[in-house]
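Here it is, the structure in full.
Of the protein chains in this complex, all but one are displayed in their positions.
Think of it as A, B, C and D in the order they're written, each chain with its own count starting at 1.
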Amino acid sequence: MNMKFLPAASLKDWLDLLRSHGTLIAPVKEKDGFIAFRPDPDFEDITLDYQNTVRPIREFFLPHSETLFNFETVQNGFDIERNKPEEPLVIFGVRLCDACGLEALDRAFSGKYTDPYYTERRKNALIISLFCTEPHPACFCEGVQKLMTGPKGADILLYPVEGGFLADPLSEKGDKIIGESKKLFKEPDAEQLKAKDAMVEKAVGAQSCIVDFSLLPEKFKELPPSSPFWREEGEGCVSCGVCSFLCPACQCFSVQDISDGKSGKRVRCWATCQDCRFAKMAGGIDPRPEKGERHYHRLSHKFADAPARNDMIFCTGCGRCIRYCPSHHDVLETLKKFLEYEEVKP
Amino acid sequence: MPRIGVFICHCGINIEKTVDTAKVAEAARSFPGVVFAADYKYMCSDPGQNMILDAIREYNLDRIVVGACSPSLHEPTFQACVAKADLNPYFFEMANLREQVSWVTHDREMATEKAIQAVRMAVAKAGKSEPLASQSLPITKKALVIGGGISGIQAALDIAEAGFPVILVEREPSIGGRMAQLDKTFPTLDCSACILTPKMVEAARNPNITIHTYAEVENVAGFIGNFEVTIRKKARSIDMSKCTGCGVCYEKCPVKVPNKFEEGTGERKAIYVPFPQAVPNKPVIDREVCLHFTKGKCGICAKMCPAEAVVYNQEDEVITEKVGAIIVATGFDLFDTKRYEEYAGGAHPDMITSLQFERLINASGPTQGKLRRPSDGKEPETIVFIQCVGSRDDKMGRPYCSRICCMYTAKQTILVREKFPNARIFVFFMDIRTAGKNYEEFCRRAIEDYNAEYIRGRVSKIYPSGDKLIVEGSDTILGRPVEIAADLVVLAAGAEARADAKDLARMLGIQTDQYNFFSEAHAKLRPVETMTGGIFLAGACQFPRDIPDCVASASASAAKALALFGKPELASLPTVAKVDESRCSGCMACLSVCPYSAVTMEEVKNKSGGIREVARVNPGVCQGCGACAAACNAGVIDLLGYTNEQIACQVDAALL
Amino acid sequence: MSKAEEKEKTENAEKHEWEPKIVGFLCRWCSYAGADLAGSSRIEYPPNVRVIRVPCSGRVNPLHVLRAFRKGADAVLVAGCHPGDCHYSEGNYYARRRLDVLKELLEFIGIEPERFRLEWCSASEARRFADVITEVTGQVKKLGPLNPKENKNG
Amino acid sequence: MSADNPYIPFTAEIMKVTDETPDIKTFEINITDPDWNHKPGQFLELSLLGAGECPISISSAPIQLPTLDLSIKRAGIVTEAVHQLYPGEVVGVRGPYGRPFPMEEWRSKNLLIIGGGIGLAPLRPIIQQALCQRELYGDLTILYGARSPADLVFKEELKEWEGAPGTDVYLTVDKGGGEWDGHVGFVPAYLEELGPSPENTVAVTCGPPIMIRFVLKALEKMNFTPEQIITTLEMKMQCGVGLCGRCGLGDKYICIDGPVFSYAEILKLSPDLSALK
Partner (left out) sequence: MDKSKNLRETAKTLLSEGAVKSIIGYKKGRFPFYLQPAIIKDPEEAASLVFTPLSRQNLVSFIKKAAKPVGVVVKGCDLRSLVDLLQEHQIGRGDVRIIGVTCAGVLKGDALEHDPRFKPAEIKDVVEDDGRIKVITSSGEFEMPEDSMMEKCRSCSVHAPYLYDDLIGGGEPGKAPGPPAYPGVEEIEKMTPGEKRAFWLDMFSRCIRCNACRQACPLCFCEECVMDEAKPRWVTAEVDPVENLFAHLIRIYHSAGRCVSCGECERACPVGIPLSLLYNKAAKEVNELFGYNPGVDPEAQPAMLTYRLEDPECKSCLGGRNL
């Protein structure tokens, strides 16, 4: 599949074309400077001047809360009605880390059983990524997933270059979409391709990764959650779960019935394993009462269990859990210390 | 799911008239948890209650909702009914479809809609109800009677005779109250003192009765069966154990002031007994006027007292008593006739109140029973009685009838006639109300045999002219103005609540009505109880009453107290606060707001072995106000019977 | 009839038909008894109030008031004993503090002050109770539905 | 059941409700789906629409179909709501889920069933099936304990099992009282007292976490190998289909890879046994 060049002046036309494929979702800067993906924005409101949004795009596939089905109690039983399928989505401006998060969720939600809600939205969505030229110091996507050099999860990746974008179709679907609007795209010249390579190289160089992730699965087995390492690690945590709520690759959810006694709905919503109630069971037994144990759970899930189960680390290096943590807990620092930690046996 | 049965009462036509009860029952059938719904003419009747019992059996119901009158009327009835079917009484809920729907809404459609909503809310609450149970509490079998008038004395005697101790608190130096001030009593014309004094003496002698005169209740804590009262015994400046009541002290005392007992018609000394038959018949020093206290000199009484009983440096004594029941018998005040400015600017020596009249005509009063004009001591030839002064008068904020004035005015005309066979006696009246045994006959006698001239009409003006008072009024029967030059005008002042009744109500936690009379729990069915358990009303503190009514209500309240004392123990309130200790963080918010100190902090062990403090409620002390439940941010302390969840469900149901 | 007039007419008609939902938390010792007395005295008032009997205004958890608004109440009334008259001596004073603050918060998020009332109403004030309900109903009818569920500005 | 949507329950009617203990009831429900087939050790997701959903192990053997038993302890919102149901009312059901007990592998072996409290419920299908196909299995030993005599479940059946061929039933309670004249003491201690032989035996245990931990210790002491010890990790599950992410145990999900695990597997997945917490 070949890279094409989209002149900046054609971006609006292309986006307009894309709108016919579904609801366009793109980053918009709000009055107070807050940037978020919003559905159906005016072209003028779309911003390309952002490092990344606070909220990853996973919310469009696994919403904060969604109705699994509506129900109504009737004589001797109940009626269940599933929500109607939604419009397909075209998401523009997705950073590589967020696109990669979808890749993780794709795996998480199609195991022995498949999540129909996620899968349906995902199947119908078109993901257009935008290369990240200036990663935040906390970013480590290249280190953990090699995303700068091997992007995944998106259908098309745009590299911003002089005068426009280099559009790299990453999937057949992406290729087809570019093919559909041939008129807008041009063949790239060598200069542009060179600029793109330089840009990638510079971005890769801007990131630092201090952890050898391949060592982690063994280490997690070696140092269980009951280790004093984790107890100390958890002490500065406020158990808010911002790390998992903002994570592009977190899948966990809770289910709750909302009902007036007669009719209602079964709703699922995001859940965080950092919440002390996450694993608490009916009857009050709590398998992970300590914050450190919950840290262990989260990190072992992402860096040891997911690779074993889903053949992929469930972390995309977006850095959100470092940046937005009220305590600025640094996942890489933790993992580095973890790998270096030697348990003193009494 | 709970299995809820719903029963909608027609209340004859009271509800049915504006609420389509069948439609309400029909709607109820679709509410979550409802498995049976029906409507019936009188749910509270035996057949109605049997209908509930049958349905419980047939449909295996475990919650019952009745839509009928106000729960304040029949909630206990239906709670007892479901208890018969072995259901916890708190599995019963009531929807108020009469007082709050059918009687206040005329539009049948809207009323039906509101009724459906009310039933929906009751069903929602019932669905979340839990079985509640009482705890056994001890009862202090001792009563406190506040007020030593005829009502208080009677109540104290009744309780004492049944064998239980009574504390009788009277704020004046003697018991006796209003009745002691009266000359004769209607309709028999017995001498008031002759029938009251023996009762006073009996009360004083009864070993079960402790009388604290010149004393006031200062604080009341606790609850039914377990009150703790604080009584301040004001310093009498007399050693009661030494005083023999010889009376030398007040004979010799140089200070004279108006006597409150004589309604200002006579005088007393600074050291005094208020009236000769006083119980206890021992004096008290009025420190406000006594020269020893005001100027630091005199001391004659102490010098003269053969028993050395005068103790100037005596201090107030504050005692606490534990009692199980309280009878409030604080009586009434007289309407302040000065507020009628059109009556001689509110005051004139020859215009007296009916109670002053009693003192002036009483043989032991300041004039030894010789009725004379206060201004010049002349025998009155023309006497005008004016009824309804401060009664049945909206302008004065006293729209109610004081009930005693018609009768005592008739009595007073007879008393006058007996002294002055030739005097002219006029009575201005609005209506004559003589409902009572032999009352009407008595009044007719005053008019027919004693020739009191009754004029129907209001007096619009009284003004002095020469040595007379001109009474201007109108005879509404003859339809002409009337003008009488009177020597003496007697105003039949109405009765009103004690000026400090409100303060006492607050102290006791009982309610007052708009005139500050104490409110009974139910106007018809619980006339001597208050809404607060263990506190009963006797006499005129509740509403104006004559002596036989006072005595009857006093005995009735005594019977209520005795009924309480007859129980081996008391069942505590089931609707009390409860703490989920596992979730309590020990912030003590509940403890801070509890008015009964029912919350304490207790140490418990954490799951991890640590010690933490949590709140705990003493269900015997808790009175179920729920202030704690609203103060607890974590929702850890909740009020049974009105749980956060129940109220939330009611809110939800209200808005469906 | 012009379009504007027509619109106004249908709007008026809608407004006329719309009946506000008012949740009333009534203290059982005073206002609830006052409401009963209004019934015994056959004083008519609008049927919009849905009564929840509570033992004391101090029992009313402000969260219940929030819940009522969340669930679609157009107004909420809390009625208790006059200051000094609380059956439990001080519950209404706590209620006053709590609900004073709550009222300000509600106003701050855009719930008009008329929609939340704390009233003192004794067992004998049947007329007053009816008057309060009448007044609140009238005021809220003027304001229109709150319905935060669907209507941002309504 | 909706084939493409694993979240949607179907209806099942409650046929019978049996009070087992003050806080445990057994609900017999009717499964109308002819394709339904569960195996001992599997669970289902029980819905009470409005209250929610929770995983419940099936406490009857497949032979009882089209009805099955759910023994439910009142512990949370859903179970509390379920406890208020009467026969004739309906619940929502989806499943069966999870890896069953490998009963095929246990043929001709002695079965040692060790249960505590409500933990006997998932083990009951094993007993029922073994008694049904008595000739396929060796000796059947049932050790069961509860806090008090009143807390023992399946009281009637325990008596029947006592009389079954080749079957020994040992009951114990933490605290005796009343008419109880049986053994008093904790299950692990009683187990050591009885000292069953590990020879050709599979030990299957379920109960409160603390009991399981001590039972494991006791069995190890008696020379049972980790492969010989089977337990079922009933807890932590939510969605039942490996999607909600809650019941992770190492790289496994309890709901789809368990809930039945051998002790050997657990040691591998969770070396510090936090899985048994």
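The criterion applied here is as follows: a residue touches a chain if its C-beta (ideal position, glycine included) is under 8 Å from a C-beta of that chain, and two chains touch if they have at least 3 such contacts.
Remember, predicted model here, so these are calculated numbers, not experimental data.
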Using the touch definition up top, pick the residue from A:P85, A:P137, A:G163 or A:G179 that touches the left-out chain.
A:P137
Omitted-chain contact residue, chosen from A:C240, A:I285 or A:L339:
A:C240
Which chain B residues touch the hidden chain?
582-589, 592-593, 613, 631, 633-636, 644-645, 648-649
Residues in chain A touching the chain absent from view:
32-34, 36, 54-55, 59, 63-65, 134, 136-138, 206, 210, 232, 235-236, 238-242, 245-246, 254-256, 258, 267-270, 272, 275, 277, 320, 322, 324, 326-330, 332-333
Note that chain C touches the absent chain at residues 62-63, 66-67, 69-70, 82-84, 90, 93-94, 96-105, 107-114, 117-120, 128, 131-132, 135, 148-149, 152-153
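Definition applied: only the chains that are shown with their structure count from here on.
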Among all other chains, pick the one whose mean CA position is farthest from the mean CA position of chain B.
A
Taking each chain's mean CA coordinate, chain B and chain C are separated, in whole Å, by 32
Whole-angstrom distance, CA centroid of chain A to CA centroid of chain D, is 38
Chain A to chain B: how many Å between their CA centres?
73
List, in ascending order, every residue of chain A touching at least 2 other chains.
73, 261
Note the residues in chain C that touch 2 or more other chains, in rising order.
none
Which chains touch which?
A-B, A-D, B-C, B-D
Which of the residues in chain D come into contact with chain A in the complex?
2, 4-9, 11, 13, 49-54, 73, 75-79, 90, 92, 209, 235-236, 238-239, 241-246, 248, 250-253, 256, 270-272, 274-275, 277
Would you pull the chain A residues touching chain B in the complex into a rising list?
73, 260-262, 284, 289
Per the touch rule, the chain C residues reaching chain B in their complex are 21, 23, 28-30, 32-33, 35-40, 42-45, 47, 50-56, 58-64, 67-68, 71-73, 84-85, 87-91, 94-95, 98, 122-125, 130
